[in-house]
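A protein chain is absent from this complex, but the other protein chains hold their places.
Now for chain A:
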Amino acid sequence: MEISSNGAETQPKFALPVDSEHKATEFRLFSAAAPHMRAFHLSWVSFFACFVSTFAAPPLLPIIRDNLNLTATDIGNAGIASVSGAVFARLAMGTACDLFGPRLASASLILLTAPVVFFTSIASSPVSFLLVRFFTGFSLATFVSTQFWMSSMFSAPVVGTANGVAGGWGNLGGGATQLIMPLVFGLIRDIGAVKFTAWRIAFFIPALFQTLSAFAVLLFGQDLPDGNYKRLQKSGDKQKDKFSRVFYHGITNYRGWILALTYGYCFGVELTIDNIIAEYFYDRFNLKLHTAGIIAASFGLANIISRPGGGILSDAMGKRFGMRGRLWTLWTVQTLGGVFCIILGQVNSLSASVAVMIIFSFFVQAACGLTFGVVPFVSRRSLGVISGMTGGGGNVGAVVTQLIFFKGSRYSKETGITLMGIMIICCSLPLFLIYFPQWGGMFCGPSSAKTATEEDYYMSEWSSNEKDKGLHEASLKFADNSRRERGRSVHSQTLPSNATPPADV
């Protein structure tokens, strides 16, 4: 089968250079050209809005806890609830992206969770507070649509970077909200509202922002470089896939489960810190609300370069050392994150705490970016399900960590942070078990068997019936484009441009 790269007259013109799937091979941050960079900007802004809403409560907790008469247990439970909703929502979102496309899937979720953020203004008891935080947390599933959308728009050389920047700038919302909410609250209170009313009014800001970003996604976004799912499915350019097959091939891939666990201990840790850090600084060092908010914000704000840095590092390692480089770097960075987490729990002075926290944030967030440099290669057919599993695993990590170490008054927050660091190191070890036959794993090189090629790996997701119908074409193109994951020394050999799948019926 010939894969033509210059079908000049019939191919639409793109602003960026593209590969055979029309995915951009370059990432130009300051461009908003349709469809690639526009999709990037829409996805990170809408994801940012969801993060702002989900973590809008923590910086205002010193006020809310008095208004709603919350105990430390109530606060802990609400924190756990805020990240547990997204566990299954992320998996569902992954499947929805595979079936309906990221544009509709993400905009629907955002517009359906915006009402809950509005209703936060009406919360009047610990139970209602827990419920609004639980349902608002569902919006964090837009992470999956962000990563899926980037993986659909950007090619292997830049997919780590695109995923890292989109994810990182979205996660920024968790830091920005620690600054925005106390500021908005202060403004409203100074205008004349009483404290217990001012925080309620303040919640309208994230809610409105969320609603408007969803509108932008619906109006200006498109699912794939060639168009939206519905139109492509009608014209026959995109095959409509079956939910059961997509789901099956996703959950039976063991690499997805390992990445879900390890992501729980970089992203899950990030979510946990977003929930506890403002109160930690406010209570432990007797700071003002505003000051605690600024310090807490600097953790999330590091995302502006740390997660993208992880993605860029992953792509650089992938270019030189292939998939093995990506895996080794991920393990190293995440383990170092664990080390600095242990140190954070041990230091006693304010300035040392802030310094260690910032270093810790760089490592833990870069690990998130590095994880999504590996995820796009685990599966092509079930990319959404794998992204959803990994993303959901991140939230499971946050739930488990908060349940064990940060609920009620069992451990002091400092002890909890140290123990969390130890858990990060232990839960990063399973990365050693990831193995791709065509590229190798951390300890083993690629298999020398004849059936260990990129095509074999990605074609194994399709049955011969489905291949007869030609449903596997997109995966074939992807397999060819992913050959770069062998690393520079191997890739420099001339490889045939059209690879016929061996032993085809």
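The rule we apply is simple: contacts are C-beta pairs under 8 Å (C-beta built on N, C-alpha and C of every residue); 3 or more make two chains touch, one makes a residue touch a chain; residues count from 1.
One rule holds in what follows: contacts and distances are computed from a predicted model.
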From "High-affinity nitrate transporter", "NADH dehydrogenase [ubiquinone] flavoprotein 2, mitochondrial", "glutathione transferase" or "proteasome endopeptidase complex", the hidden chain's UniProt protein name: "High-affinity nitrate transporter"
Residue of A:Thr197, A:Thr332, A:Ser447 or A:Ser460 touching the missing chain in the full complex: A:Thr197
Which of A:Pro62, A:Gly137, A:Gly322 or A:Gly421 contacts the chain that the document leaves out: A:Pro62
Candidates A:Ala33, A:Ala72 or A:Leu429 - the one touching the absent chain: A:Ala72
Residue touching the undisplayed chain, where the options are A:Leu16, A:Met37, A:Ala78 or A:Ala114: A:Ala114
Residues of chain A (touch criterion as defined above) contacting the omitted chain: 62, 65-67, 69, 71-73, 104, 107-108, 111-112, 114-115, 118-119, 121-122, 124, 194-197, 199-201, 204, 207-208, 211, 214-215, 218, 230-231, 234, 279, 282-283, 285-287, 291, 294, 298, 350-351, 354, 408-409
